[in-house]
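Please read through the structure below; I'll follow up with questions.
Note that one protein chain is taken out, while the other chains of the complex remain in position.
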Amino acid sequence: MKFELTEEQGLIQQSARDFAKEFLDPVAADLDRTGEFPTAIVKELAKHDFLGLHLPADAGGAAAGFVSYIAAIEALSRSCSAVASIVNNQAMSSYAIYHWGSADLKKKYVAPLIKGEIIGAFAVYEHGPTPGIGPDALTATKQDGGYVLKGTKAYVRNAGVANVYVVFAITDPADPKALTGFVVDATAPGLKVGPKHSTMGLKGCPVADVVFENVAVPEGAVLGTVKKGREIVTRTLALASIAEGAQTVGIGQTAVEHAAGHARERVQFGKPVGTFQAVQTLLAESKTDCYLARLALFNAAQLVEDGKPFETEAAMLKSFLARLGSKILLDTCQVEGGMGYSETMPIPRLFRDIAGTNLLDAPADFPDGVIAASIN
Amino acid sequence: MPGIITFSEERELGKQLLTPALELKKSLSGPVTVLALNDADAKELAALGADKVLVLQAAGGWPEGLSEAISGLVSTAAPSIFLVGGTLPGKHIGAYVAAKLNLAMVTDAKSLKVENGKLLTTRLLFAGLALCEEESVLPVVATIPSRTFLPPNAAGKAGAAETVKAETDSRVAISDITRAESSGVDIGAATRVVAVGRGFRKQEDLKLAQDLASVFHAEIACSRPVAEEEHWLPIDHYVGISGHTVKPELYVAVGISGQVQHMVGARESKVIAAIDNDEHAPIFEAADYGIVGDLYEVLPLLTAALKKK
Partner (left out) sequence: MPKCLVCYKWTLDEQDIRVNPDDLSLDTSRAKAKISDFDRNAIEEATLIVEKHGGSVNALSYGTPDVKQSLKDVLSRGPEKVYWIAQSGAQTSDAYVTANVLAAAIRKLGQYDLILCGEGSSDEFNRQTPVRLAALLGLPCVTYVEKLSVEGDTIKATRRVADCSEVATVKGPVVISVLNQINKPRIPTLKQVLGAAKKPNEEIKIADLGLKPESLQPKSARKSVKGFVTKRKKIVYKEANAAANVAKLASSLAAEGLC
């Protein structure tokens, strides 16, 4: 049983750290302020093979394995989690199209996504209680030569900048669980991207609703098999949830290191604040939580890479992070006190970003349910 | 009677080398022989205590091209120590001679002493982070940076001068020699320095530092990026591990974070004051006095306050 990255995984992690230091550190604060989609950085990510890290060589990817992907996402998140979100969402669309798409769909979209020539989005959620239920649920009605899509997808990441949307619709309102996946070009007539949501954090990764006003798509746009789209959603979101966990851990790690540095240098009452027990407790708990989360993260990633069942482990990871991810930021902010609260410090941005990484893509929407089920 | 040989293509540095040479002579037997590139240098060096001066008559061109010739002269004379002025050409020549004659070489010795038949030196390691003490077997080559020593006082009698023909390495042709724009100011000799860094937003803003410098009668220097990347000041104004080392009585660093690669060139100043807006900048650990603040606000106030005094 080894708890170390292999040499190759370590090199990828180091490369991702070097990339983050070189390209992300200088812009992270500005990106948070402006929320402008970082096109230049996406080009650099593509150039350095981050956008195809997880895909096989025959597709043009780097074939690095899921553990390497997770290590890279964590490394990028230490500097700028908004960019990691962009990478994750790009990866979700390229992954889905690569594994379930027809030869034509793969040929049209996978290579351009890997090269960063186009941006992809993965749209599952709706304003209703579950996808497929509610007045705005995305429906796909069969017609000659294809389908007509009508409805709204909510809180789609990469919306507006995406050139291609991987969406899931119901073909039969009486059977809302039977989703069908579609790959829709952003230029399709009737596809309208709503105004950008102003989000708490992860600014730079745009979030918006996407409205489908009778968007006609050809037969060839179907992803996988009709009515069998749920398996695409489940699998892709399960992996994405672990990747978002990597974002949480990366943000937490940066917060812990920053607070530790502060504790060493900030002197009050003649001593570094790090010598006060209250501060030590906060730092110790934060560091411990981050350490345990990382172990859980890489364990889940390894299970994925080994092709073993991982849903329970991924759920436990998400459950742990949901409870403690934000606590790390609460505590590190407390360590830094007034200074940490100031926007000239990274803590506020990290605080806002970490909340965003816990929101989406939990396996089966409710990790504790999955864990409880595994106990029985 | 092996002795000591010294060489620098720069006259002032050549003079400074005589100080450690004459000191080392006390522990070693043998004459101090100076290699010079022209008669004018030779005359001044002979007057400072060299026992003998050899003037190399070469076709001209780069000093490094004389490496083989100098190596031959050193080989024949077989000194215990070959001291070379630590300019870039000097280091090149020194290393060449060391390799040809199978000798150790100490680069940029800060101090030298002969003990138990070996040369004991101190020099910097890890980009200036540490000082190490080494001993080297004799014979040995050592380079000494400019201004490590002061030149000696004039000696009683002048040493003898002799001319030798020297061949230049014909394999390398040197052309297009361009002096970088120089203000003619020798930052290394300044007694007061105001240094500017990346905290300044544009070149015109350096005027704020100039105003402060005038009040102090100080020279303006800078950190490496300001010269090498922004080109706001000539290359010969930058202080740091690859630039100048300064030892003024006052060094004021403005908008400089204080990385060790810069501070290595400034840390022997008598008093260091720093102005920077980052409370955590390393410069405040390396300074005697500091102000945390916006230099655009602080500089004019400081200049005005000092004018009043």
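By written order: A and B. Residues from 1 in each chain.
The criterion applied here is as follows: a residue touches a chain if its C-beta (ideal position, glycine included) is under 8 Å from a C-beta of that chain, and two chains touch if they have at least 3 such contacts.
These numbers were taken from a predicted model, which means no experiment stands behind them.
Colleague: Pick out which of A:Leu5, A:Ala63, A:Ala260 or A:Leu292 touches the chain that's been left out of the picture.
Modeller: A:Ala63
Colleague: Which residue among A:Phe37, A:Phe50, A:Phe182 or A:Phe310 touches the omitted chain?
Modeller: A:Phe50
Colleague: Among the options B:Arg11, B:Lys25 or B:Lys91, which residue touches the chain absent from this view?
Modeller: Considering the complete complex, B:Lys91 is the one touching the chain left out.
Colleague: Out of B:Thr76, B:Asn153 or B:Thr178, which touches the unshown chain?
Modeller: B:Thr178
Colleague: Considering the whole complex, which of B:Ala40, B:Ala59, B:Ala78 or B:Leu131 touches the chain not shown?
Modeller: B:Leu131
Colleague: Give me the subunit A residues in contact with the hidden chain, please.
Modeller: 7-8, 11-12, 15-16, 18-19, 22, 47-50, 53, 62-64, 72
Colleague: Identify the residues of subunit B touching the omitted chain, counting contacts across the whole complex.
Modeller: 62, 64, 67, 71, 87-89, 91-92, 94-96, 98-100, 102-107, 120, 124-137, 140, 169, 171-180, 182, 192, 215-216, 228, 234-236, 241-242, 249-250, 267-268, 271-273, 279, 284-294, 297-298, 301-302, 305-306, 309
Keep in mind that, in the parts below, only the chains that are shown with their structure count from here on.
Colleague: Round to the nearest whole Å and give the separation of the Cα centres of subunit A and subunit B.
Modeller: The answer is 54 Å.
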